[in-house]
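Missing here: one protein chain of the complex. Every other protein chain is in place.
Per-chain numbering from 1; labels A and B assigned in written order.
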Amino acid sequence: MSDNAVSLPSAPGNIKPDRKKYRETFFGGIYTTNPVTVQVLGICIFLAVTIRVQNSIVMGLALIVVLTGTNLFVSMLRAYIPRRIRMIVEVAIIATFVIILDQLLRAFYWDMSKQLGPYVALIITNCIVMGRAEAFAIQNPPLISMVDGAANGIGYLWILVAVALVRELIGSGTILGFTILSTSWYTKNILFLLAPGAFITGGLLIWVINAINLSLKKEKAK
Amino acid sequence: MKNSVHVIVFAGILAVVCSILLYAVTQFTEPFRKMNEETDKDRNFLSALGVPIGKNVRPKELLGIFDKNIKVRKLGKITIYEYIPETSASGKPVAVAVPFSGAGFWAPIKGVLAFEPDLLTIRGIRFYQQEETPGLGGEIASKWFQNEFKGKKIVSNTGEAGFKIVKSGEAAGVNAVDAITGATRTSERVQIMLNRVAKELYKERKNYVR
Partner (left out) sequence: MNTTSVLAIFIASIFTNNILLASFLGLCSFIVVSNRIETAISLGIAVTFVMVFTSAINYIVYYYILIPFKLDFLSYVVFIAVIAAFVQFLEMFIERFSPALYYSLGIFLPLITVNCAIFGAVLFMVIRKYDFIQSVGFGFGSGLGWALAIVLMAGLRKKMGYSKIPEALKGPGIILIVTGVIAMTFIGFTGMLSTQ
């Protein structure tokens, strides 16, 4: 299979990554190049599930599993994947993972799978998964690709939970189903459960994080 | 040429591996999924009737409880589910459930309404199939909305059969509950369903022998 060398995207994949690279990859996914706030990927599911904290946690965990898994497999197969059909191969691997996950949820976590509805299947077209496979796993060794996948998953999870906390608290007066703001004096702001609330909360969150990053950058420049 | 052979071989192997994997997982989860799908309805019937079931009861046990405690029979055109506790000596039903369904905003809504043996007082209600907007119409599946129904009647104070879902905070009378704020359409449709059940059941009520 000598001609496969041609289909290898680039050389750096064959250099052994050092500890610094691992650290950068890990924190990159979680914060500095966070898939949601910095790259603005995967917001379809993001806005839909943040209606409740519990849904967000399950979706975040699901995404960690799918991201780590696909990154591992894409990375292991990276020397053999023909360049021409690389996108289709990635989609096939992602879809396999997602379907398995969907089936397991339906078998063992029925209530949640009922609530998440089509959004579990929509992980297949979530740009984050495809994006990480395409941008990272296809040119890096398996272990660090897994780290990258998990880090991006965690990065997605914490943003999900942050937005869900705001939306569930203001919209339903509860957190994780426990009443925090009693309805005796608090009028639920339904707007936050509706689509506009999702868009606006998401936009404000990106604003806050960008503002923090900008001021940090200015500080450094001084 | 060599390259396209490689492409075909790779795609073939990938397709076969993925299909086998998926097939295996589907086969493995099938009994559980089937059980969940089938027991979903039963679980909601039991829960509406107030049959004590454990929180993490396994689907198989649940079917057992359903078989032992629930008697299905016809009352006129309506199918009723009587709850006769297996421990009860008298064999008299302590609650009666009536399923209902109708068009929701997005997809059909299915639910079950449980009554005290007088067939007038509501004991519980569950919506077990709905695709309404989450957070709005979807709230019909939430506890607070379903709890509103407890103790309500399907006849008004003046003795007229029917059920109403009214604007939030204005629920007056024994046969009305508060609607979900912001989900007017779902509330309207649920009212139509319940009203129909109420009227039909009220008609058949005099033929009901315990």
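In the analysis below, a residue touches a chain if its C-beta (ideal position, glycine included) is under 8 Å from a C-beta of that chain, and two chains touch if they have at least 3 such contacts.
Everything numeric here is computed off the predicted structure, so don't read it as measured data.
Visitor: For the chain not shown, which residue from B:Val7, B:Leu22 or B:Ile78 touches it across the whole complex?
Guide: Of the candidates B:Val7, B:Leu22 or B:Ile78, B:Leu22 is in touch with the missing chain.
Visitor: Tell me which residue among A:Thr25, A:Thr68 or A:Gln103 touches the hidden chain in the full complex.
Guide: In the complete complex, the chain left out is touched by residue A:Gln103.
Visitor: Among A:Asn126, A:Gln139 or A:Asn152, which residue is in touch with the absent chain?
Guide: Candidates A:Asn126, A:Gln139 or A:Asn152; residue touching the omitted chain: A:Asn126.
Visitor: What residues on chain B make contact with the chain left out of this view?
Guide: That gives, for chain B, the contact residues 18-19, 22-23, 26, 103, 105-108, 131, 133, 184-185.
Visitor: Could you pull out which residues of chain A are in touch with the chain that's been left out?
Guide: Given the touch definition above, chain A has residues 40-48, 88, 91-92, 95-96, 98-99, 102-103, 117-118, 121-122, 124-127, 130, 191, 194-200, 202-204, 206-207, 210-211, 213-214 touching the missing chain.
Just so it is clear, only the chains that are shown with their structure count from here on.
Visitor: When the C-alpha atoms of chain A and chain B are each averaged to a single point, how far apart are the two points in Å?
Guide: Chain A and chain B have C-alpha centres separated by 34 Å.
Visitor: Please output the residues of chain B touching chain A within their complex, sorted ascending.
Guide: 2-3, 6-7, 10-11, 14-15, 18, 21-22, 25-26, 29, 32-33, 36, 40, 131, 134-136, 181-182
Visitor: Per the contact definition, I'd like the list of chain A residues that touch chain B in the complex.
Guide: Result: residues 1, 3-4, 48, 51, 80-82, 84-85, 88-89, 92-93, 95-96, 99-100, 103-104, 106-108, 110, 115, 117, 171-172, 188, 190, 193-194 of chain A touch chain B.
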